[in-house]
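One structure coming up, written as structure tokens, with questions to follow.
The complex appears here without one of its protein chains, the remainder shown in place.
Take a look at chain A:
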Amino acid sequence: MEEQFPIQKVMDDQGNITDEKTLQQIDEELVKKAYYHMKRIRLFDRKAISLQRQGRIGTYPPFEGQEASQVGSVLALGTDDWVFPTYRDHGATLTFGADMVRTFLYWNGRAEGCVPPEGKNIFPAAVPIATQIPHAVGTAWAEKRKGTQNVTLCYFGDGATSEGDFHEGLNFASVFQTPTIFFNQNNRYAISVPIEKQMHSKTIAQKGLAYDLPSVRIDGNDIFSVYFETKKAVERARNGGGPTLIEAVTWRTGAHTTADDPTKYRPEEQGKDVVNPLDRLEHFMKNYSYWYDAWIDQIEHELTEEVEAAVEAMEHFPQPDPSDLFDHVFANPPEQLSEQKQSYLELLGRG
């Protein structure tokens, strides 16, 4: 299976493009966009960890190491497409247009963090594993039935492929040929359980064979491979070619969450040889003369300010309103719920 699904890449660890045809497709706009977003979400991610350490937000699941997978895939989408993230995919949602203040708010326990900006089709992060996969299929199915060309991009990790909803979702997508891109980030650990214990199969891509899905295994730390392979899948889906399974092999640099200690279960030397995707892109930019010091300094400055401003806005966001507990459970709250609300607000002296 590893022969049938080799890890495809177009850029090596030193940032050299190994495929001439791909090089011609890479232009300055794409390079700058990729670097900008990867840098942006890296700063966000590191800031979030630091905020958690200071007790300014709750538990946070870092995605460092997976920036190329998240940015490369989501950049392949169009404005009207849909994103179905997990809790570790805020790099993708931020790049797709999610609000940074609200993304911080989500990790500070606020439902406001699940509300996407108007016109952005971003589902709330799935916390239960794999449950978002059938949702992405259903929404894609709706787009197909409406006769649009919109697609859905669904993220999930390696552990999710052991869940029933992964298989049920892929099967539905296959049977009804929905325009769905199943984007797996295989970071090789589901919390503490390594992929070798998660499955006996050699690859995740091969699981697509069972559902007759075009499937591909790529280097998830190679932004260009991720971008162009996702783009292919998106085009296929838009043109009625149905779903695709992409396995992006990557590496979670840090812990599962800020409450987790990976030294308990990951050998120290493991992952040492993995070249960080942002470093790899930097090598490429230097090799191919895309590295402009002034621009780099400028965006670093801008992005740092953006992140700081978002933290500031998060911390000055209006306090949560206890009414929100009750007001969004139903479109029209039943009398008994309104009574619970009333009596609690009276107790608080707000009735």
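By our rule, a residue touches a chain if its C-beta (ideal position, glycine included) is under 8 Å from a C-beta of that chain, and two chains touch if they have at least 3 such contacts; residues count from 1.
Throughout what follows, contacts and distances are computed from a predicted model.
Note on the omitted subunit: UniProt lists it as "Pyruvate dehydrogenase E1 component beta subunit", one of the names in "Pyruvate dehydrogenase E1 component beta subunit", "Branched-chain amino acid ABC transporter permease", "Amidohydrolase-related domain-containing protein" or "PadR family transcriptional regulator". When the full complex is taken into account, the listed residue touching the unshown chain is A:V115, out of A:V115, A:I299 or A:L345. Only one residue from A:Q8, A:N171 or A:Q270 touches the chain missing from this view: A:N171.
The omitted chain makes contact with just one of the residues A:T131, A:T161 or A:N221: A:T131.
Across the entire complex, the residue among A:Y87, A:W141 or A:F156 in touch with the chain not shown is A:W141. By the touch definition given at the top, chain A reaches the unshown chain through residues 82, 111-112, 114-116, 123-124, 127-128, 131, 133-143, 145-146, 152, 164-165, 168-169, 171-172, 175, 324, 327-332, 334-337.
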